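The complex is shown incomplete by one protein chain, all other protein chains being positioned as in the whole.
Labels run A and B following the written order; every chain starts at residue 1.
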Amino acid sequence: MIFNSYDIDVFKDIWVFCEQRNGKLMYTDFELISEGRKLADERGSNLIGILLGYNVKDMAKELGGYGADKIIVCDDPALDIYTTEAYTKVLCDVAMDKKPEVILMGASNIGRDLGPRCAARLHTGLTADCTHLDINMDKYVDFLTTSSTLDLSKTAFKMDDTNLKMTRPAFGGHLMATIICPRFRPCMSTVRPGVMKKAEFSKEKADACEIELYPISISEGDIKTKVLNVVKEAKQMIDLIGADVIVSVGRGIGKNVEDGIELAHKLAEAFGGGVVGGSRAAIDSGWLSADHQVGQTGKTVHPKVYVALGISGAIQHKAGMQDSELIIAVNKDATAPIFDCADYGITGDLFKVVPMMIDEITNRKKQ
Amino acid sequence: MRIYVCVKQVPDTSGKVAVNPDGTLNRASMSTIINPDDMSAIDQALTLKGATGCQVIAVTMGPPPAEGMLRELLAMGVDDAVLISSREFGGSDTFATSQIIAAAISHLGIGKDDMIFCGRQAIDGDTAQVGPQIAEKLNIPQVTYATEIHKKDNVLVVKRMLEDGYMMIQVKTPCLITCVKEKNVSNSYMTVNGIMNCYSKPLTILDFETLKEEPLIDIDIIGLKGSPTNIFKSFTPPQKGTGVMFEGANRETIADLVSRLQKEHVI
C-alpha cells in the first residue's frame, strides 16, 4: 500500500499518541484524550489512542475512561524504553497503514523528539506546543473574538473549512499564531502539558473502549542508539503544572537568595500550600534548578494564585504565567512590566512586603 | 572529523518588543542575538574541538545580515561558516527549512566521523522541530535534549535530559544531537585575536542556484509555497491589563490587599 500524504480524503479519525514511562501513563495523555474527544465530536469521527511500550496492555482501558473510542496497543520488548528509531518506526508504520487525519502528542521531552521525526518521515506538517485547537470554523471565530484584538468584522471565514486550526504562542509569547496544514495528512500537533483540561473519568466509557493489539516488527538493526541507563534524579519532580498556588522568585531576591527562597516557601504555605518557581534569571544565577523555571523556555502554568516576587516580567516569563487566575506581583520598580498583567501589584521591597503578607494572611486565617 | 553546528539569528525577545498595529511583530525594533540553545551547541562543539582537534563549521539559513552572527562565531573559534541564503528559501516552515539545511549539509559532505549539533529550539519559533527533521532527511540517528556529549572512539555518549532525570545514550556517528544547557548561560567568548581574524576566515554562501541539483532540494517543497504548514492568522493576545496597585511596604496597604484577597475567597 503506497502512503501518500497528499491524498487528504482517505485520512480519517483523531489520534492521540499516549506516552508512558516506566509503566505509568503521562498526565498529558488524559488531557489530550479529553481534548481529542471534543475534536472528534466536532469532526464527527472517532477518537483513537495509540500506546507503545512493553507490557502496557492493561493501561489502555484507563485512557478509554476519558473518552477514547479505541486504543491501538503496540506491545514489544523493543518498545520498553523509548528510542527515537523504534518509536518512530512503529508509529509511522501504523499511521501509514491506518491513515489518521490528526495525530496529537504531548509536548514532553520525548514527544518533542518523536513528533518532528515522524512528521518528516510521513511528509506532513507538525505544529509544536499548541495551546488551543479547533476544527469547526465557528468555534474558532468565537475563540478569536474572546482571545484576540483582531477586528473580525472585516474578515471572511470559510465556514466549511475543517482543517485543524492549531494556535500556539510564538516570539517568546508576544504573538499568538494559528497554524493549519491544508495540503497534507495526518495533521500533527504537539500540545503543551498542563494546558488542556482533563475530563471526568467515566468507568462506563473505560469499559466500552475497544482495545486493538497491533502486531509490530522491529529488528535490532532498526535501532541505532543504545540506552546505557536511565537515572531519576533524587529530588522530587517539581510539580509546577499541577499546583494551585505558585510563588516565583526572580532577580529581586539577589541580595539574599536563601532568605528570598525561604520567604517564597513560607508565603506559599500561608496560601494553603504551593510550589516555588523561578524566573529565567533565578535559574541562570543557579539559585534554583531548571525544573523550577516558569516561562517560555521553562514551564507554562495557570494556577489559581501566582505570586511574582522580584520578577521584572519580561515577555518570556509572562508567556509562562499570564493565564493564571490571580496574579500578585511585588517589585521595587514601579515601571516593571509584570505590573501590566498583575491583578494586584505592590511596589516595595519584597523582603519587607512578604513577611507582612505572611503575617496578615496567617492572622486572618486564624480569625 | 567535522561538527556542523546549525545556528539561527533570532530577535531578542527577552528585551523590549514592539508590535505593529496589524498585530505582526516589529522585527526592526528588536536587537538580534544568537539563539541561546544554539550557543549550547556551539559550546559543546568547541569543547569537543578542544579535546579532539576536529573542525567546527557553523551553518545558518537566513537573510544576509546573518553573516554578522557567523563572524562572531568565527571569532569564538569556529573554523568555517556557511550561510544558506536565497529568495527561494524565504517563508519556509520547519519541514522546508530542515529540507534545505539537510541538502546543504549533504552538499558539503557528511562523513563517517561527522556530527551535526543543533540547539534544541529557537526562541522565536519555539518548535524544536528542525533538528530532528534534518536527522530524518539525512537518515541518521538523533539524540535530543543533550547537556553533555563525550566522544569515545567512534561513538558518542550523550546525557539526554528528561523532565525528572536523564538517560545516558550511546550513538554512532554520523548522528545529530540537539543541545540544551541546564543553565541558560553560554561559556564561549570571542577573543580579541579571533575578532581581528574573523573576516579573513572562510565564509561560504549557498544559494538556490548552488543547491538546486541536490536530490533533497525540490522547488515544490521549499519556501513558503512548499511548506506543509501555513500561518492562518496571527494576533496579539489581549493584555490582562494592570490591576490594582499598592505602594510601599507598610501594614495598612498589606492589610488592604489581604482583605481583598479574602473577599475574593483566595484565602
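A few notes on this one:
Here is the rule we go by: contacts are C-beta pairs under 8 Å (C-beta built on N, C-alpha and C of every residue); 3 or more make two chains touch, one makes a residue touch a chain.
Here, contacts and distances are computed from a predicted model.
This figure omits one chain of the complex; the name its UniProt record holds, of "ABC transporter permease", "Acryloyl-CoA reductase", "Potassium-transporting ATPase ATP-binding subunit" or "Basic membrane lipoprotein", is "Acryloyl-CoA reductase". Although one chain is not drawn, the whole complex shows that of B:196, B:219 or B:244 it is B:196 that touches it. Within the full complex, the residue among A:153, A:335 or A:367 touching the omitted chain is A:335.
When the whole complex is considered, the residue among A:57, A:203, A:226 or A:255 that touches the unshown chain is A:255.
Interface residues of subunit B with the unshown chain, by the touch rule above, are 68, 71-72, 75, 185, 189-196, 198-199, 247-248. Interface residues of subunit A facing the missing partner chain: 255, 332-335, 347.
One rule holds in what follows: only the chains that are shown with their structure count from here on.
Subunit A and subunit B have centres, each the mean of its CA atoms, that are 21 Å apart.
Residues 11, 13-15, 17, 19, 23-25, 36, 93-95, 98, 121, 123-133, 135-137, 141-145, 157, 161-172, 175, 182-185, 227-251, 253-255, 257-258, 260-262, 264, 266-267 of subunit B touch subunit A in their complex.
Within the complex formed with subunit B, the subunit A residues making contact are 21, 81, 84-85, 88, 108-110, 112-113, 115-117, 119-121, 123-129, 144, 147-150, 165, 168-184, 224-233, 237, 271-272, 280, 283-284, 286, 289-291, 296-297, 304-305, 314-316, 322, 326-328, 334, 339-349, 352-353, 356-357, 360-361, 364-365.
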